[in-house]
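For this view, one protein chain was removed and the others were kept in their places.
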Amino acid sequence: ACGAQAQAETLTVFAAGTLGKTFTELARSFEKDHPGVTVQPQFGGSVKMVKQVTQLHMPADVVAVADYSVIPKYMYAEQGQAATADWSIGFLRNAITFVYTPKSKDASKIDASNWYKVLSEPGVQIGRSNPDTDPSGYQTLQMLDLASGYYHDPQLAQKVLANAPKTNIRDTETDLISALQLGQIDYLAIYRSDALQHHLRYIPLPPQINLSDPKFAASYAKAVAHTANGSLPGKPIVYALTIPKGAPHPKLAAEFIAYLLGPKGQALIEKNGFAPVHPAYAQHADKMPEALRKLTVPWPGQ
Amino acid sequence: MDAASNALPKPDVAQPLTMGPYALALQGLVTAVGRYRSQPIALRLLPGQTLALLGGNGAGKTTLLDTIAGFLRPLAGAVWLAGRDCTEEPPEKRRIGYLLQTDALFPHRTVAENLQFGRLAAENLDALLDRFDLRALALRRPGQLSGGERQRVALARALAGEPDLVLLDEPLSAIDPATRPALRDELARHLRDCRAPSIMVTHDPADALALGQLVGVMDAGELLQVGPAADVFKRPNRLRTARLLGVENIWPGIVNEHPDETLVRIGLSPDDANCFVDAARPHNGMPLLAGMRVRVCVRAANLIAAPCQQPPPAGYSRLPIRLLDAMPLSTAIQLRGRFGPNLDALAYAPPWQMRGWTLTPDERLALHLHAEDVHILQDDDAPDPAPPQRRPAR
Amino acid sequence: MDAASNALPKPDVAQPLTMGPYALALQGLVTAVGRYRSQPIALRLLPGQTLALLGGNGAGKTTLLDTIAGFLRPLAGAVWLAGRDCTEEPPEKRRIGYLLQTDALFPHRTVAENLQFGRLAAENLDALLDRFDLRALALRRPGQLSGGERQRVALARALAGEPDLVLLDEPLSAIDPATRPALRDELARHLRDCRAPSIMVTHDPADALALGQLVGVMDAGELLQVGPAADVFKRPNRLRTARLLGVENIWPGIVNEHPDETLVRIGLSPDDANCFVDAARPHNGMPLLAGMRVRVCVRAANLIAAPCQQPPPAGYSRLPIRLLDAMPLSTAIQLRGRFGPNLDALAYAPPWQMRGWTLTPDERLALHLHAEDVHILQDDDAPDPAPPQRRPAR
Amino acid sequence: MRTQRGLMFWVFWLAACLVLAFITLPLLALVLHPSLGQLREAAMHVGVRDAFLVSLEGAALSTALSMLFGVPLAYLLARQQFRGKTAIETIVDLPLTVPHTIAGIALLLVFSRHGWLGPAAAHLGLSFWGTFAGVVLAMAYVGLPYAVNAARVGFEAVDPRLEKAARSLGAGPWATFTGVSLPLAWRGVMTGLTLCFARAIGEFAAVVLLAYYPMSAPVKIYELFLQAGLNQSVAASVLFLTIVLGLFCALRLLAYGRRVERVAQA
Partner (left out) sequence: MRTQRGLMFWVFWLAACLVLAFITLPLLALVLHPSLGQLREAAMHVGVRDAFLVSLEGAALSTALSMLFGVPLAYLLARQQFRGKTAIETIVDLPLTVPHTIAGIALLLVFSRHGWLGPAAAHLGLSFWGTFAGVVLAMAYVGLPYAVNAARVGFEAVDPRLEKAARSLGAGPWATFTGVSLPLAWRGVMTGLTLCFARAIGEFAAVVLLAYYPMSAPVKIYELFLQAGLNQSVAASVLFLTIVLGLFCALRLLAYGRRVERVAQA
């Protein structure tokens, strides 16, 4: 937190839409502790934010995405394309769930035990995001695949998805919150953090299926989502971030990440409904800045 | 042989309306558009009769035609057409042939298609084209016609299909003088052949006289006078009418003495005994008492230029003038002279009369004037009205 | 007293140009707009001279003025103004007062502001307002003026600021007949007072005669004739000119015999020995040989109606006619008669001449015609040209 | 008028060229970006072709509907004088001002399942959520102001005297409208149609809120960007632009081909 205070600097953070509230609050708090620094977080779908860096060459200091596999997939070096990042940090966990409102069909009788029956009933409208482009989209598919096994109902995923036709798909699940609140859809597959931040009711799904716990990584991996990008095996939902290679302020970016991984950041993460990853997981720790390396542990299982 | 010989006695506009033999009757019609309001207008036309309507810009002529045609709702009064009250009928029910102030040909249709529009679709196109001599133009668009040709087509459209009434709004304006006489003759022929009555608006007194059996004069929303053409031109009933009819000489005068039973003498200058005119009596029922202030209206064409010494023939008064200038016009030579205290006289002399008579400025001449050609009006109007402001600010 | 007394001898349009005393000179000017192309036009005007330009719709008059004013680039030729060649000058450098075909007052500016625009800003506004009698209107917008008032303002704007040339495009059209004479007089006064030469386009031969010392006649892009007003009206050089000048009677004829050295006799009907007119010689240098086919042009005003038996005075020919109709116009009585095989004659008789003379249709009359008033043209034009198609299809 | 090659002329042309460069350069960059192979690939992509079809059909239908209902309003605004006219004019312009996402939300408020009109529409078997009908609805909403305004200008330019002439020739109001007013306002109506079509076919935000599927072209192009990358999506949009431009030119020809004066001539 020194050196950078001498002159005004602007830190650009690209983050997944679900991190909107958390990172905005974090930014304000970071600015308070670092006078002269302005943090400008920009939010959008995870893949969109990454592609803005890799393909539109927008300058960004920190990129934070809702699925840790997005960074290796799009940002690490790949068939001739130059790498835009070569390390990442998994810094928080989230869980997939369904949100609903009191107006939703059968909202009064749904609970953690019968949810898949309610969601399978004809006439229920379920919203989800595009599995071809959005992490929460394929994570929903993986979760339903896991649930089929967990509840011993091989038809479960199929029946629930029958209520989530293409018409109810959007780029990101947050686009559907307005549709849910206006009663167009009854249930929406979304992250638990969003449910808490938007004050929506949600179904507490068991950790065996909600992709929240790295403990179950092995069983998660058995679930498959079939997308236009191939079949994706399930992974725990771990948000990851990195500093792109062309970042204008790599030093300040590292400070920001350290701040996020520090006590103030962790408090904010918990307050907004996420589960912290403490200490954070590191991928290619050797390539990351010194200051961050000591805050992380190697990624379990990698 | 009087051009107005087949004209009606002047319709008494006040008496209650009975349709009688009339093909068009307007009963106390009050027209209005924007902030303009007309006086109540009464008018009756026999089948085949043509009324030429004269009047200044903004007098309300187009508004009157629009009201008769059903485009404007009258504030009061009724329009009777071919025996029925059609005040409430929409325009397309009225069977009126209307030539608008511009020719209003449909630019996207050929001449033939223009002539087959609406109720004319039932007409025999060939017959129409022949009747109006338009066969050569049938396939052209209005944009490909000359002004005169356009006007001919518009005329054909207004007269075709045996309408119950023909309305023509300035059919000859915007036509150049080379085309104009032929078109006027053609129009006269068609109006003669037409069974329906017609109203023709014009700014040109010559057109009015040539084409109208009746002449009406409008000003500022008021139908000042209607009557047989020659009557109206000879005896305008008001000073405004006289001005609109283009009377060239309007002098102030005082009724002097009575030379005899059939004549009345009007002094044009109080102190000059030489400066008077005699007018025929009786005079439109006007009581001409000695000392009364009047206006004397004389057309320039009725003033005969004569050498100063030559005595006037019997029945003629003599006005001694000092010549201001002489100007050859195409139909006559225009002489302008001054007499009495400060009065100007305008006279038209036929060119052959002036042959071999060299006029010099300030030369003394006499103008001879027959008592029948003197028209006396009451001096009721404002002495010299400033041109009224006609277009209200928008 | 000839209205054209201060007119020039007709400029020889072919001879090479020297500016000399002329204030305006056009040298072989070829104007063009759209698909229209004029013939080369040559013209010279002395300071203070007014040229009245007559011509049919689409003749190219406005195009000519636009080219002189610098809005159109001529295809060839030069415009000399006040001693300098200004063919390449932009309009704002030319110091031309231009009254456009519409009045073109700036609708967003008051009358006073209209009169202070551009180079007029340097003028004394008060003097201007007084000179054109516009003080009462100074603060009004053009939308609040009557047509006549608007035209007065436009005239003031064109004449103010001592321009080197005044161009007036139909300054009196669209003015109603009640306002027109006054405005014409005013215009005449201002043109007289004006040091600059002026060109005035008009459709009305009366305006041309009243206002122009010189008269020019244009048709279909060609300046057919330019000359002193009376000359042009008396001796149009072509049939098209005669038609555009409103010559009422144009008869085909054959040069017959030569009664004497000063007269030539033209037969109007080959077999009727009674049907001829005598014309004065020499005749514009035209070789009038026996047997030649010619056209005889006679103005209606020059035909004197006479009883059938009355012998013509010396120097007059006599045309026996059968009366078709008689119609009172405002300035004369129009007589239409037929003679010979199938020729129509139109004559204007002063109303006082017809007094007490009752005419009946088919009555036999004679028309007397002075040899000086007969104008003979070569029969070179097409016999009866259809009105040319003036506006090309767009 | 004489072409005055004065200083102003050049200054104006300079400004004009700057504007044209500003408009053209980004599009040129766009067009030059993809390789021919990528263009071919995009053209062969079934999803892309389907999306184009949805966009073209949706825009055509929404434009047709906008014209059907908007032209009468345009005619009334051009011809009738009444109180509250300015209010109506402002209302017509409203969709121009609303940010597009907000327009989408507003449409949802009214046309969603539980919205003001949603249930009634559902009774008629009409749903606007994730359907072609939804695409059309959103497109019509953003395109209507253009349709109304341009058609209105067209009608205002038709000389009322021509309508009078038609009426007095015995044509009723309806025959006059179809036989005279509409053909003469053709250019304005077609301009309105073109603008409405252009606006409808380019709309993303309002459409995506109601209907992500069936995918219209802008949605597909965006999805391609996320899924396959910039090159593919730019290739698709260049393709799309080309098609739309072709249509645009065709519409322009239709609009301006029939150059007839709309004013009675003196």
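Note that the chains are named A, B, C and D in the order they appear, and that numbering of residues resets to 1 at the start of each chain.
By definition in this document, a contact is a pair of C-beta atoms (placed from the backbone, for glycine too) under 8 Å apart; a residue touches a chain by one contact, two chains touch by 3 or more.
Remember, it's a predicted structure, so these values are computed and weren't measured experimentally.
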Requested in this report: Would you indicate which residue among A:Ser29, A:Gln181, A:Gln208 or A:Thr227 is in contact with the undisplayed chain?
Outcome: A:Gln181
Report task. Touching the hidden chain in the full complex, which residues of chain D are there? Just list them. Result -> 1, 3-4, 6-9, 11-13, 15-16, 18-20, 22-27, 29-30, 33, 68-70, 72-73, 75-76, 79-80, 86, 88-103, 105-107, 109-111, 115-117, 140-141, 144, 148, 153, 160, 163-164, 172-174, 177, 194-195, 198-199, 201-205, 217-218, 221-222, 225, 230, 234, 237, 240-241, 244-245, 248-249, 252
Requested in this report: Determine and list the chain A residues touching the chain excluded from the picture.
Outcome: 10, 12, 17, 20-21, 24, 40, 42-43, 52, 56-59, 174, 177-178, 181-182, 197-199
Report summary line: Note that chain C touches the absent chain at residues 66, 69-71, 90-98, 100-108, 117-120, 141-143, 147, 150, 157, 174
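Going forward, only the chains that are shown with their structure count from here on.
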Query - Whole-Å separation of chain centres (CA-atom averages), chain A against chain C - result: 91
Query - CA centroid of chain A to CA centroid of chain D, Å - result: 38
Report task. Go ahead and note the Å separation of the Cα centroids belonging to chain C and chain D. Result -> 55
Query raised in the report: chain C: which residues touch two or more other chains?
Result: 394
Query raised in the report: For chain D, which residues are shared contacts with two or more other chains?
Result: 261
